[in-house]
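A single protein chain has been omitted; all remaining protein chains appear in their positions.
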Amino acid sequence: MEVQYSGDVMTLNMGPQHPSTHGVLRLELKTDGEIVADAKPHIGYLHRCFEKHCENVDYPGVVPFTDRLDYCAAMNQELGYVLAVEKLMGIKINDRVRYLRVIMAELGRIASHLIAAGTYGNDIGTFTPFWWCFRDRETILDFFEETCGARLLYNYNWIGGLMHDVKPDFGKRVIEFIDYFEPQVDNLNKILSDNYIFIKRTANVGILKPEVAVSYGVTGPNLRGSGVAFDVRKDEPYLGYEEFDFDIAVGKGDYGPVGSCWDRYMVRIREVKECCKIIRQAVAKLPPGDVRETVPKRVKPPKGDVYMRTEAPRGELGYYIVSDGSPKPYRLKVKSPCFTAMSAFREVSRGVMIADLIAILGSFDIVLGEIDR
Amino acid sequence: MESVDQLLQLIPYYDLLPEIIRAMMPAFVGCVIILAGLLLTILLLVWFERKVSAHIQDRLGPMEVGGWHGWAQTLADGLKLLLKEDIVLDTTDRTLFKMAPFIVFIGAFAAFVVLPFGASSIISDLNIGILYILALGSLAVVGIIMAGWASNNKYSLYGGMRAAAQIISYEIPAAIAIMTVIIPVGSLSMVEIVNAQQGGIQNWFIFRYPPLIFLAFVIYFIASLAEVNRTPFDIPEAESELVAGYHTEYTGIRFAIFFIAEYANMFMVAAVITTLFLGGWTSVGPTDSQVIPGPIVFYIKAVVLILAQMWIRWSLPRLRVDQLMYLSWKVLLPFSFALVLGVGWLAVYA
Partner (left out) sequence: MTPQEIAALLSEQFEDRVLESKTDEINPWSDVKSEAVLEVSQFLRSDSRLRMDHLELLGGVDYKENLEVVYVLFSMEHRHRYTIKCQLSKESPSLPSVESVWRVANWHEREAYDMFGIEFEGHSDLSRILCPDDWEGYPLRKDYVFPKSYRDMPV
């Protein structure tokens, strides 16, 4: 949209401390009244030198650090890292570990999408779906707590296995939760996704075209919201995802052009239902076994480098590990999905209003821990 | 007012006071009673809002303070606000900064002098009653713009400007929707409007000339939500975008005054709707055999409307600025014009 700017352009800082920037993000806005001429993101307020720390800690010790990257979906962050190291070392895990990892990853995905949906409602102005989403997320966190002792940052996926086994009736209770939870998603749709005002605020805003999305390296629900059906779990399966029967949720442009904020948000909601499908199948197939069977005594990968990517809730999470044969990583680089999504933000948000800026930022679902590392 | 007069005669040596003071005393005492009653009501309303919002959000709300479901929570919060440090920044325009909360406060409270709480419970029966209330709504805008400008903060400025645009735009459909009620009554006085609805529930204006006045009620309800800055029209104080909009920089008792003014506004608007559309203090059956006193009926109707306002606040998202303007100028305004034409035609020819 070509915008004519009348009057003076005011510089406003949607500063590091702001209720709706989902973390410490600074947006330097140049506004003309309510219209945003330019929105330049400044990151780095949460930079904790993750990559430098990893060079000084041994391989199993990196796992708690990876938790703290994207703290809303810690299970998936750990999973990506241990899969990369296992690929480098050539470790084969047994089936119990494999299915448990899938169940935990999908539960983590549901928990993360519930945060995304709830806080997006908060940004748009409705405070009720936030509480409903968090009420359901509490049950998932209870599952995590009884298994590994922590609600948010787990250190559960270890290289070659898992920290602890789950309780004997875990599968039954997970299925009960999923049975209770699937109708709650319909409730959420009634109050938020199909709400007329919500649609008016998001369905014509922040259009991200597919070519622009691919060029900016956007992946995950943000890319699928633009209509590109690409999911690492289907296209380059890991952990045996090829044997599960599930669909990829893709934005179809129900209420506006494809690639709007509403599409990206709705892809997450539809994905939650697909996660429920996967969890049911995984629980049904869960065999008995020992989860620490294949954990190596000493992790010393051979010399070389590896790149492994997994589907984190926010997109495609990639770990690039360079090993020089010692017990500590020589170089560990993380390609975080939110980092690439944020790089597309400036282009998508030209010429919109301030309220739309908040809507676009919320629809990208960023977590600053992952962007800044 | 007669009862107030009789009460005042009981004060010893009352007749020795100068004439002018004796003329003003009944109104003055009435205002003090209204102020006290209103502050108590606001205490109750804040607690009520927290409970309603909590139950809609599947949680409990205040439970501790005061024992039974935390009824004294507002008292505790009010006390806390009073004890806070009063920060007035150097960079603000100090006079305007300090005046702004009080102007908004006045805009909310001064409307209560013309509201008929009962058959003879009204402080001043102005013959331009409803016009006076509409005018006071505009006064609140001045206070909000002052707060936004004097804070010397770009976010507050945004809040102030948005509030000005919003309140001014929604006053027009509100006023025109009210005209549909004025036409059958023939007078702007609030007491006359209530008297025209006496005799039972079928005489309430909301059920007359169906469905035209019912639609006018809906339009006025929506416009009044915008007047008092409640969701879905709360962009001036949109917490997620502008931190706290025009009252970002206010702390302690100044913030408490803004807060009280918002709830007083809510109650005032509910009271106005009750008077105009729902029969005011008249009860469901014929008026001469009314058992429940007028003020209690009035109060109950106003609280039901406030419950509707709160319900809407906690369910709906917020409209964007341009969508809000669109709603006012392109949807509500033409509809309200059409309704006035319809009611006028029916009143003259039918």
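Brief remarks on what is shown
Letters A and B mark the chains as written, and numbering starts fresh at 1 in each.
Simple rule for what comes next: a residue touches a chain if its C-beta (ideal position, glycine included) is under 8 Å from a C-beta of that chain, and two chains touch if they have at least 3 such contacts.
Here the structure is a predicted model, which is why all the values come from computation and not from measurement.
Shown chains touched by the missing chain in the whole complex: A.
For the chain left out of this panel, the touching residue among A:F177, A:Y216, A:F246 or A:F364 is A:Y216.
The residue touching the chain not shown here, chosen from A:E176, A:D235 or A:E293, is A:D235. The residue touching the chain not shown here, chosen from A:A37, A:I248, A:V322 or A:M353, is A:V322. The chain omitted from view is touched by exactly one of A:R68, A:K87 or A:R350, namely A:K87.
For subunit A, the residues in touch with the chain missing from this view are 43-44, 47, 49, 51-52, 87-88, 212, 214-217, 228, 230, 235-236, 304-307, 309, 316, 318, 320, 322, 330-331, 333, 335, 339-340, 342-344, 347, 372-373.
Convention: only the chains that are shown with their structure count from here on.
Between the CA-based centres of subunit A and subunit B the separation comes to 45 Å, rounded to the whole angstrom. Listed in rising order, the residues of subunit A touching subunit B in the complex are 10, 12, 18-20, 34, 121-128, 130-132, 135, 191-192, 195, 197-198, 200-201, 353-356, 358. If you check the complex, the residues on subunit B that touch subunit A are 53, 56-59, 154-155, 158, 231-232, 234-235, 238-241, 243, 314-323.
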